[in-house]
Each structure stands twice: as structure tokens, then as C-alpha cells.
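Below is one structure, written out as C-alpha cells; comments come after it.
With one protein chain removed, the remaining protein chains of the complex are shown where they sit.
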Amino acid sequence: MSRHDPLWLRVRSVASVVVVLAAWEAVARAGLVPPLFLPAFSTVVVTLWGVIRDGSLPEDLAISLGRAAGGLTLATLAGVLVGIAMARNRVAHWLLDPFVALGFPSPKIAFLPIFILWFGIGSLSKILLVGFACVFPVAIGTYAAARGINRVLIWSGRSLGASAGVLLGRVVLPACAPRIFAAMRVALPVALITTFTAEMVGGGGGMGATLMYSQRFFESPVVFAYLLVMLAVGLVLDTTMRRLQARSPVLRGDA
Amino acid sequence: MRRLARLAPLAPLARIVPLLLFVAAWHLVGVAGLVDPAFLPPPGRVAVALVDLLRGGQIGDNIAVTLLRAFTGLALGATAGVWIGVMMARSEVFDAYAAPLVGATYSLPKSALVPLFILWFGIGSTTAICATFLACLLPVVVNTHHGVATTPKVLVWSAQAMGFSDREMLGRVFLMHALPDIMTGLRIALGFSFVLAISSEMIAANSGIGKLIFMYGENGTYDYMFAAITSVVAVAFSADRALLAVTHRILRWHDSAVPAADAA
Partner (left out) sequence: MRPAGTVSDAKIEIRGLSKSYSTGHGSLLAIDTVDLTLAEGEFVSIVGPSGCGKSTLLYVVGGFLSADGDVLVDGTPIRGPGTDRGIVFQDYALFPWLTVRRNILFGLERRDVPQAERDAVADRLIGVIGLKGFEHRYPRELSGGMRQRVAIARTMACDPAVLLLDEPFGALDAQTREMMQDELLRIWLDTRKTVLMITHDVSEAVYLSNRICIMSARPGRIVEEFSVDLDRTLPREELVVSEPFNRLRNAVWLSVRRQAVAAAHADPG
């Protein structure tokens, strides 16, 4: 079998993950690092099973995912609206462009205290902050897509007597769908990081809050267990979105 | 059309008008008594607070600390990221080992590592820099990898036919071809560096602009909190524009001298 054989390369890929986990276990077992800093992988797995069984992890996960999903939904609705308005209307473009230009590069997490001040420490402030953080990539993606629509497409729609509403639903939105979905894929990690950080800073339950709480009480195995779950959540959600995009002709953009 | 052309030098002013309208509306909402000024300090008071903070040096000092952390993490992350990205693109074997680790950590929300780093390094700059480093690393890795891996064969072959070895081609061909992608990755990383530095300061720190914002929020001195947030937006915006200007300059040769992300 050659060094560059596809199967052999896949074996190496699995191997690198196994090696990392084994090294982790070995370092922890050998007592090279205090368990407070690095609990053994096996201990973390046992702890993980424990927090799943007693229902605390599923509850935290449901809270966090709910907030992230709520914020991302809000951001998609608002972002598509803003993006299309900016692309199709000059006044809207003039009015909104400076805010998008200013908001896109700014670290939205800095606004967290304002959201807490206005909407409390519960879910509402977090959902709105996530929406605020995610609206910019979606708006910019939609704007770029709507600007790029073939004019002939719109002209031919008009000449066939399509109303503005029909044009939007039948021509503009489907043509923008791939870019909007791509922007949502960009926004997804932003939604997760904003949710977790807001929970770590502001409390109010969820994965981030428990993570912070466990760290304060030096429950390292719980910290690692929650980190593993966060990693898995990001991976699963991104893979799902990628598969969805690959399967659906509308989202792939070759419908 | 000709009238519009004559107005062209005023275009930057036209872009400020909506912002001024926004500030006016903000002011009027307060004057009309629609909201409690405790929840939304009027723009005048925020401006006074901003001047006060600038004079007192609180903003300057804390932003300097935050920028130092953000840029240290960014510089380390970008350097390591370019190196790893090149290695992954040029060596199938290295790629086989690194790809699953990059893939797995790419979607991990990096701020979640802050509690772990606090456990390891305590509260302070090391924690913030480590988190920033990891967040900046991955977009640079992914973009560099893409840029190097998509180098057209004919460019490589042309250089080979002129006697260049793989090592000699690295800086002359592969990295140059990847430069537009590296700059894209760098822009994403710049955004992350601010988010992570400020997040880790809000989670736990003794200094930095994130800490300052959070402190004013806890104390209820909201005009100062708004002023500090305004300064963060201004700094992040300026840094992004500066990077865009640099990108524009060093990519003069490129077809789209302005990256696509500049849609706004």
C-alpha cells in the first residue's frame, strides 16, 4: 500500500485523533499534570455520561440551542429584508449602508451590557444579541446576491406582467437562496459563540453559564465534558448544513 | 447625471447623514420622554462621558491593553496559520494528520476555551492571548490552504522549467498566489481577535476595554458604558478599514483588488 493511498490517508486521519486522545489520557494518568488542570479523558467521558443521565446537560443544551436558533432566525429574517431593500431601493441603501459598514467589523459582544440593561439576563437579551451579531453577514450576503441577479431575469418577469410581490417570491428570493444559505453557514458559528459567551458573562442558564460555574468551583471534568459537547455541536450543525446544501439544488444554486 | 458627478466629492458626507439622523432620533426619544434616560442616556451625555474618558486616559489605556492582546494573538495566529496552511496544502501526509484536528476545532466556539485557560493560566493577558491566538489561527489556516492548493499547475510548471525548486517556489509562487486568500483570512481573523480579546476580558480580567464596559454596566454608570462601547466600534471599524487599505495596496495586481467581503 502506497503512502498516498486514499485508504491509508484515512487511516492516518483517524490515527491523529486517536493519538491526541491517547496522549491526553497518558499525560493525565502519568500524573504529569494535576487532574485539576487536565482530568483524564476517561474521567471526562464518565462525567459526560453522568451529566447526560441526570438531565443537566440536555437541559443546558436545549436552552443554548434554542437561543442560538432564535437569534439566527431573527437575523435571517431581518438580514434578508435589509439586504434586498438595500439592493432594490436607493434610499434604503443610502440610509442603511453606513450602519452595515460600521456594524459589520465591530465586535458585537461589546454590546452585551446594553442588551442586559434593556432586556434582562434571561433568554430574550441573548436571543436579541445573537440576532444583532448575525444580521450583518446575512444582510451583506443577501445584498451581494440580490445585486448580482441577472437583470434580464427581472425584465423578462416584468414583461410577462409579474407584480412586484410575485417577482420577489418567484425570482429574487430563489435566485438569492444559495448566497443567503451560505451566509447562514457563516452566521451559525457566530450564533454559537455569541450565545455561549453571553451565557458565560451574563449567566441566566445554558451551556456557557454552567461551564463558567463549573470552572469557578474547579470541577474540571465538567468543564472538559461541556467543551467536548460544544465542539460536537458545532461540528454536527456545520456538517448538517453542508450536507443540506449539497443535497438541495435550490441551495446549491443550480436549480 | 452631470449634477450627480459634481456632487461626488460630497459622497463621504452623504454617508454620514444617516448616522446623524440616528443620533438625532436617539436624542428626540429621550427629550420626548419615550424612554427612561436611565436605560438610554441621551447622546449629549454619552459624548460628555466619552470626552471625560478620553481625557482621563481610561479609554486610551484600556484599549491599548486590549489591542496589545488582540494583535499579539492575531500575529501569532496568522504566522502559525500560514505555516500550517502551506504544510497542509503541500504535504498529503501532513494534511491527513492535521485535517481532522482542524475540522474538529474549526467549529468550536473559541470563547468556550476561556474558562479552561483561566484554569491553566489564571486571569490575565495569557488567557486572552491564547484564546485570540486559537480563534485567529483557523481562518488563516483554511484560507492559506485553499490559496496554496489552488495554485495553477501551469504556474508551478513554468517556474520548474526555469529551474526553481519547491523550496524556492514557496515564497515566489505558492505564497504569492495564496496572498488574496491569506488577506481574506486575515480580515476574518482581525474581527475574531477583537471579539475574543473583549469576550475574555468580560469573562474575567483586571484590565482592558471589555472589562471597563462590563464594570460600568455593573455600576450602573450607563453613559460611560455607552461611551466605552462607542470607542470599541470606532477602533474596530478603523482597524478593518486600515487592513482593507493595506490589502488594496498589496493586491494591486489582482483582478478584484477589493475583496468580495467589502460589499458593505
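Read from first to last, the chains carry the letters A and B; within each, the first residue is number 1.
The working rule: a contact is a pair of C-beta atoms (placed from the backbone, for glycine too) under 8 Å apart; a residue touches a chain by one contact, two chains touch by 3 or more.
Source: prediction; values computed, not measured.
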Subject >> For the chain not depicted, the shown chains it touches >> reply: B
Subject >> Sole contact to the chain not displayed, among B:G60, B:P152 or B:G220 >> reply: B:P152
Original post:
Of B:T105, B:T126, B:Q160 or B:T221, which one is in contact with the hidden chain?
Top reply: B:Q160
**OP:** Pick out which of B:V173, B:I198, B:I213 or B:V235 touches the chain that's been left out of the picture.
**Re:** B:V173
Original post:
Touching the missing chain, which residues of chain B?
Top reply: 152-155, 157-164, 168, 172-173, 176-177, 179, 252-255
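Quick note on the criterion: only the chains that are shown with their structure count from here on.
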Original post:
Between chain A and chain B, what is the gap in Å from one C-alpha centre to the other?
Top reply: 18
Subject >> chain A contact footprint on chain B (complex, rising order) >> reply: 14-19, 21-22, 39, 92-93, 95-101, 103-116, 118-120, 190-191, 194-195, 198-199, 202-203, 209-210, 213-214, 216-217, 222, 225-226, 229, 232-233, 236-237, 239-240, 260-261, 263-264
**OP:** Please name which positions on chain A make contact with chain B in the complex.
**Re:** 3-4, 9-10, 12-17, 20, 36-37, 94-114, 116-118, 136, 140, 143-144, 189, 192-193, 196-197, 200-201, 207-208, 211-212, 214-215, 218, 220, 223-224, 226-227, 230-231, 234-235, 237-238
